[in-house]
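Only one protein chain is missing from this complex, and each of the others stays in its spot.
When the chains are written out, they are named A and B in that same order, and each has its own residue count from 1.
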Amino acid sequence: MARVVVNLPQRARRGEIIEIRTLAGHGMETGFRRTQLGELIPRDIITRFTCSYNGIEVFRAELHPAMAANPLIAFSTVATESGTLEFRWTGDNGFSATHSASITVD
Amino acid sequence: MSVRILRLFLLLALACAARAEIPLAERRSGYEDMGRETRAMQDDDATNPATLWVLDGESLWQRKEGAAARACADCHRDARDSMKGVAARHPAFDAASGKLLNLEQRINGCRVERQQAKPFAYESRELLALTTYVARQSRGMPIAVESSERTKPFLEAGRATFRRRQGQLNLACVQCHDERAGRRLAGTVIPQGHPTGYPIYRLEWQGMGSLHRRMRNCMAGIRAEPHALGAPEFVELEMFLMWRARGMRLETPGVRP
Partner (left out) sequence: MTTRRQFLILAGGAAVSGAVEAQLPPNIEALRKAALAEAVRKVTGDAQVRRGKVKLDLPPLIDNGNTVPLSVDVESPMTSADHVRAIHVFTEKNPQPYVISAHLGPRAGRARISTRARIADTGAVLAIAQMSDGSFWSDSVNVVVTLSACLEDGLI
């Protein structure tokens, strides 16, 4: 599985807005580049990123070739309850990467 | 008579000034020539793309390799302790072989001799990850390569390369990176060219790369035939550049345009 880095606090107060920063290792080949011989290099990108909080999707993003390689996606969510946040990246050629993080909300 | 000697001395001093090294207080890392947002990318480990390689390197450090089925950790234990300062003093003289070795060559030497494994190819993901992980342990430390009788021939060879005109554009490193550092070339500020952050995440490459890869780009820039990755000319030049940057803090893993 591709390397991913997810940064978020392990603890938060109920109702607090937490910042989540994610990085995914992926070349994000645009599909517009050509080899030295002029052949088109086919597109190979992450197309979708989702974050679920105890099973409910709280954030979703559609990514296009104009996203930089090794994409950073930073967003926020409200700490509603203790539990698990699931992160999922999917893309061309069956690409899939996931990450789980626990959060304690008091 | 003494006025003539004084005038001669001044002339000589002026002539030498153009070739004098940059004093420590005036040494600038390429970091300072970047935009605010690019600097922010380097400063925050959570969003620095190089972190992906640091984590890969951390895994590789623990992985049993080769016929000896030995991990780096088996001999070197916690890299945070054992590797502290190592990158800041490489390239280093290897007494056993009498050769100058840079960090990549040192790591591969361990792989071959201690792990009985095949060396990693230059610029391979594994070698970059391990080199970044090891060099990261020297982050914040002053660069301090050995300058002594035994390293003198390598330093002189590196200095000679730095001063030599090369390529179709017939330019020497010193002309841009000593004499014209801070001025602009095609919209970009010319850095002094200190290797303070290697291996770096270069935005142009959209990935990690070594100093040798970057120097190959330099040589392509002046239309010179680039040396091979790991070539002795490059290791000597690396040695000289690290000596020229002595006292500056290592920033690995750096982000550069």
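To be clear about the criterion, a residue touches a chain if its C-beta (ideal position, glycine included) is under 8 Å from a C-beta of that chain, and two chains touch if they have at least 3 such contacts.
Every value quoted in this text rests on a predicted model; they were computed, and no experiment measured them.
**Q** From the list B:77, B:118, B:164 or B:223, which touches the chain that is not on show?
**A** In the full complex, the listed residue that touches the missing chain is B:223.
**Q** Among B:41, B:72 or B:237, which residue is in touch with the absent chain?
**A** Checking the options B:41, B:72 or B:237, the one contacting the hidden chain is B:41.
**Q** By the contact criterion defined above, which parts of chain B meet the unshown chain? Give residue numbers in ascending order.
**A** 34-38, 40-41, 49, 185-188, 190, 203-206, 216-218, 220-221, 223, 257
**Q** Provide the residue numbers of chain A that touch the chain removed from this figure.
**A** Residues 17-18, 21, 30, 32, 34, 38, 53, 56, 58-69, 71-78, 80 of chain A touch the chain that is not shown.
Assume only the chains that are shown with their structure count from here on.
**Q** Taking each chain's centre as the mean position of its Cα atoms, how many Å separate chain A from chain B?
**A** 33
**Q** Could you please specify the touching residues of chain B with respect to chain A in the complex?
**A** Contacts found on chain B: 46-47, 49, 51-52, 55-56, 206-207.
**Q** Of all residues in chain A, which touch chain B in the complex?
**A** Residues in contact with chain B: 3, 5, 7, 21, 23, 25, 27-28, 68-70, 72, 74.
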